[in-house]
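Only one protein chain is missing; all other protein chains are in place.
Chain naming follows the written order as A and B, and within any one chain the residues start at number 1.
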Amino acid sequence: MSSTQAPPAAAHVAHDDHHDHPAHLAHHFDDEEQQFDAGKLGIWLFLVTEILFFSGLFCAYSIWRHEHPEVFLYSHYYLSTFWGALNTCVLLISSLTAAWAVRTAQLGDNRKTALLLGLTILCAFGFLGIKSIEYGGKFAHGTGPGKFFNPHPEHMIVTAENYTVLVGHAGHMAEGRLAEMQAEHPEEFDALFHESREHVLEEALAAKAASMSTEKDPVTVADLSDAVRAEVEGAIDADHAAHGHGFEAHAAPEAHVPGAHGHEGDVHAADAHESSAEVEHSRIEKAMLHHESEVVLSEYEERPASVRTFFSIYFAMTGLHGIHVVAGIIAIGWVMRRAMRGEFNPGYFGAVDYVALYWHLVDLIWIYLFPLLYLIH
Amino acid sequence: MATTQTAGVEVHRPGVTPSKDNYLNHSKGLMSWLFTLDHKRIGVMYTIAVLAAFTLGGFFALAVRTELAAPNTGDGAWQMLPSGAVYNQMFSLHGAIMVFLFIIPSIPAALGNFVLPIMLGVKDVAFPRLNLFSFHLWILGAAFFLLALATGGLDTGWTFYTPYSLEGHSTSAVIAATTGAFVLGFSSIFTGLNFIVTLHKMRPTGMTWFRMPLFLWGLYATAVIQVLATPVLGITLLLLIVERAFKIGIFDPSLGGDPVLFQHFFWFYSHPAVYIMVLPGMAIVSELIGTFSRKHIFGYRFIAMSSVAIAIFGFFVWGHHMFTSGQSALASTVFSGLTFSVAIPSAIKVFNWVTTMWKGDIHLKTPMVYALGFILLFMIGGVTGLFLGTLSTDIHLHDTYFIVAHFHYVMVGGTLWAFLGGLHYWWPKISGKMYSEKVGVTASLIALLGFNLTFFPQFMLGSQGMPRRYFDYLPEFQAYHVWSTIGAYVLLIGLVMVAYNLVMSMIKGKQAPDNPWGSNTLEWKCSSPPPHHNFEHQPTVGDPYDIEGYVYEPSIDGYVRPDEAAVETAGRS
Partner (left out) sequence: MSHDEHGFAHVMSIKMLIGVWAALMILTGITVWSAQHHFGALDLPIAMGIATFKALLVALFFMHLKYDRPFNGLIFLASIIFAGVFVTISMMDTGQNQGAIQELRTATGTTADG
């Protein structure tokens, strides 16, 4: 690729089509509007690629959640709604300042633009700070992504702070499950009913025997006469006839476990709502509920397989988002510096607009990440 | 208008615009190239870079073919490579380098960068810095591939399928190669983004959408795919890297992940990527066929729109790569049906090319020989693609040499042939020199022969059950393998001749005229090579395929348009 004809003095041929160009207008554009439009289309196309980039993670998320809902339900107790919501607000504030900065740049007010961009960066650092508190908690408790998932048993779901909440939650879950069982597996339901009735009866008989006992004359269950037995049994059945109204999923005002507990330091959890256990059940039904609650609790204690994947997905999504926040800080910092130098004017403010668009997209992705990761039922 | 004032004597020949200052000599020194913002220099650097990658990938291909010349045991046994593991690395590196470093950037980034702004009649692409950044990303991506080579070699196949890529022997090689492909993906995205913005926002007065040359339509459709599909490759590879490094459990079945999900992710990009490879090739051929048939292109709008249609349809057929991967029967059936839809716009193009040639005055110049080769090879590749898109036949042919032959006909027959056709077509513009037609045509025909000899027997091999990617085979397959290996060396001879011809043209080629082929697109209205800012003054835009008015001028071995020449002379005096 060497030279063709030797150019005697042609090294700097003046292209004098430059002279009517303002300094901020690149040589290959005709006017400011064309330059602005080109940049704007460019940044929009870039945002398109960003959306498709994140779509892979949303796809992985959807498939995992669809395959293993129990993993998501179980795991989201480890995320703090409080921090998540706070971060959402921080990002929204930063979006406001970024959009405002575009306005001031359009009006040519470089001082205000720099100030607003500075506030945006401040919020971005705030976001990262909160995120690092959350991440720190995760790693401290061994719930990191992938091979960093090595949770210490005492930090798994049942802890002192959240146990009461969980019991209420388990009661609620038990009610739903029993209703489902009654509808779909009546034979199983009947078996559980009889088992529970036996259990209640045994307890009642033992209580009866204890009430009839005196110091000198202990009465055991075996000593009870058939008539007494029949009376106790009758009382239980009468109670059931009077108070047994079956299980109805979500019939009562629902109790639900408030977002999150324990690990990241917010202890707003304990104020559990009224539990559906308030509804008067017959003794047999209470026994059934108790049994089922135990099952639910034991399932929580035995954490489902693949919980690590939830944390992997959580870290992948928030981590990639976090990287975008860092990139945003750099980009906004660069534009802020230019604003401080007074480079923007009503004919040339594209850079502020483009960076703000990018920043809004980062916010937009978080708007979806927050409910998908922190607010799972 | 520039006229050369040499010792006070005005030297001017119509059709040869003497240009003292052109993009090649505008500034000097290595740095003036490596950090240039001039799209033409970036295009030239890309051309050199992708050809270097092609040479490296070709070396691995020859290693594979040489190894397969004979079975490893029995009479006349032959084993060149030390082990099957090395063989795995050879074909993996061949595929990955050819796809990511050569085919995908070849036409859009190399030729497209050089030609697009000139064809459009503008000074540069919309974002020259981003353009340079794309090229630097390409270099970085290539460096990662070399790193993969150095750290144990990639042995996963070019597709990085899980679980191979999670279990392969060298973690660092897999991570290096996927990082390389990730970086190259962004290089490709930025090129596509740049082209879309350029075509939307920079078109000069008179250059309406339907006055755009078909090459630009092809690049536009390609750029749409680059922008929409490549990010998914990015996230896929990123997830693969973290899966391999941190065991996150999205693709790894031993952690509950779904390895087939990787294939969905991968092919969502990689099937549209097939059209990133072939659409620009089709677009070049659309330029060549009209010019060398000395006729207006037939069905301009159909060719333009079929590019866009292929780009969009291409997004809905990815599952046809997964018929035997454990995809659900429903998905396979749907994908099989959708696959056939792509045949329609492809066939529309072939129909229009053939119709353009009909009763044309066909000039068998080197670029035209490549264009005709393209049509032949692409037809074979496309039609065998229909066999494979059919669910029931694919079950038998999947992962056999039939597939290998099919996609080589499409990718090499499609992209490489169009790339070489385009390179020869624009070579006078790029270098300012003419190459030898005799050598050019001969090289093209030898390469065509070699290519068919290499890959046609593979259709037979595949339909008889020879699986792809095997290090060894049964003696009954040997005859076809021998033909195939001989063909590979014939192809090598053809390609060496091509290189020789182009290099020699730079040393002692004749000065190229402005318009050696008599084409009416704008890149032929500036000097060869073009000046730094492409045009001394803005060319007028008309129908890009209105070539009837050009007449051949033997004194310059090029074409002039008498009516325009008269106007220019008048303007000059």
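Things worth noting here:
Here, a residue touches a chain if its C-beta (ideal position, glycine included) is under 8 Å from a C-beta of that chain, and two chains touch if they have at least 3 such contacts.
Everything numeric here is computed off the predicted structure, so don't read it as measured data.
Of the listed residues A:29, A:100, A:127 or A:315, the one in contact with the hidden chain in the full complex is A:100. For the options A:319, A:333 or A:347, the residue in contact with the chain missing from this view is A:347.
Only one of B:95, B:168, B:249 or B:345 touches the absent chain when the whole complex is considered: B:249. Annotation for chain B: contacts to the undisplayed chain at residues 200, 228, 232, 249, 253-261, 264-265, 268, 315-316, 319, 326-328, 330-331, 334. Contact between chain A and the unshown chain involves residues 32-33, 36-37, 40-41, 44-45, 47-49, 51-52, 54-56, 58-59, 62-63, 66-67, 81, 85, 88-89, 92-93, 95-96, 98-100, 102-103, 106-107, 142, 149-151, 250, 254, 256, 258-259, 273, 305-309, 346-347, 349, 353, 356-357, 360-361, 363-364, 367-368, 370-372, 374-375, 377.
To be clear about the criterion, only the chains that are shown with their structure count from here on.
Contacts from chain B toward chain A in the complex involve residues 18, 20-22, 24-28, 44, 122-124, 126-128, 130, 189, 193-194, 196-198, 200-202, 227-232, 234-236, 238-239, 242-243, 246-250, 255-258, 261, 265, 431-433, 506, 511, 529, 531-533. The touching residues of chain A, counted against chain B in their complex, run 1-5, 7-8, 10-11, 13, 15, 17, 26-29, 34, 37-38, 41-42, 45-46, 48-57, 59-60, 63-64, 68, 145-148, 305-306, 308-309, 312-313, 315-316, 320.
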